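One chain of protein is taken out of this complex; the other chains stay put.
Let's turn to chain A:
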């Protein structure tokens, strides 16, 4: 089998001492930042991007893989020990995990989350390795029309399908698309919406936008909130090890969570939180001890946490094989690729197999490192959790501006950071989702390019957009993603969708 050979080669790359070192730095930084309350994986990746600026592409992406997985692990620790989840995908973990921690079973809760994440990460990364070549072979036959349809589908699922209002989701997407227009048009060299300002000609940096929306916007909205949130860190009492019963009750939810999370992440359907909610309700129905749910049932931690990580790995399938980011985190990772002039997609697999397979293999390595590091270092993570809010946000803003200055040391860039930060505050205040803005900014110009390529090939005939069965199916799915939730909301079943609203991912 080809995949084995490629993966083995990737492992050889990933196991080189210098790359192991990069992965170790990545997982440690990722976990440390991900643990901080209020910081989700998207912001973790955006904040740590500058660390990788000066590395070579392979090393940088390997460190990135570590940061990504580390950020996911860190988030679960936060939600178990502190009842304010750092990321929306961890909300479910907080439901049962925090109850367990209050009952003095924080150790086993952390253990089942860590081991569940490990198993899910392992299976899902292998799934990624095996499914990717297959999707790449299909994607190679895609023309611009199919790509455009695929991107329309991603736009709709990211913005309109989940959350409590299609209008606000679509508005957020339109804001992102508008920001994506700014700068020089790639095909004709025409400057658009730059208003004669030279700094705008290069367009808006995805990292600047993401950091502003997530870090500055979040800091402003936390500072402006009058009712102080109750933040009580649950101490980890007793052993962190799971007993026989914990194991018996955990292993099936781990596998089920993986089976639910991976396909959802792999489809262009947006956030990890959908999988975690599904997994939670499945575990609630299958459990032998329904009375424990809501009071700290270990299945309710094991399943969703596995689903969360499996879907995080699943998101890499469309990102690596099609160049299609479906979450804010993936959008920032795409920006990370682009800083080295690499465009993820089927051609990357063909032209740069060493890099891609090195990246996939280092996901496996990062996963192993995390399970070894995480539980022994739990004391350290707990201490990070207890950083007081004022120091925490002062530090977050320091690093947020560091990243912006590091990428482009100009006052104009900082002005944009401030302006987008205020916009992020406004979006939060009025219940607009954040992820569609980020995804719209990076995917908008790509969709436009595909659209114009398709129309150029057909000499302006718009029917080319619905010229193939694949394109028609994708566009129909996109319509369904908008219309079906609208009907559900109109029939009063919108609550479930509102719960699935993703803020971070």
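The working rule: contacts are C-beta pairs under 8 Å (C-beta built on N, C-alpha and C of every residue); 3 or more make two chains touch, one makes a residue touch a chain; residues count from 1.
By definition in this document, contacts and distances are computed from a predicted model.
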Mind telling me which option in "Oxidoreductase", "Putative tricarboxylic transport membrane protein", "Ribose ABC transporter permease" or "ATP-grasp ribosomal peptide maturase" is what UniProt lists for the chain we can't see? "Putative tricarboxylic transport membrane protein"
Out of A:198, A:409 or A:469, only one touches the absent chain, namely A:409
Touching residue (missing chain; options A:17, A:189 or A:341): A:189
Pick from A:11, A:24, A:126 or A:170: which residue touches the chain that isn't shown? A:170
Note that chain A touches the chain not displayed via residues 50-51, 53-54, 164, 167, 170-171, 174, 177-178, 181, 185, 187-190, 192-193, 195, 216, 219-220, 222-227, 388-391, 393-395, 397-399, 401-402, 405-406, 409, 411, 414-415, 417-418, 421-422, 425-426, 429-431, 448, 451-452, 455-456, 460
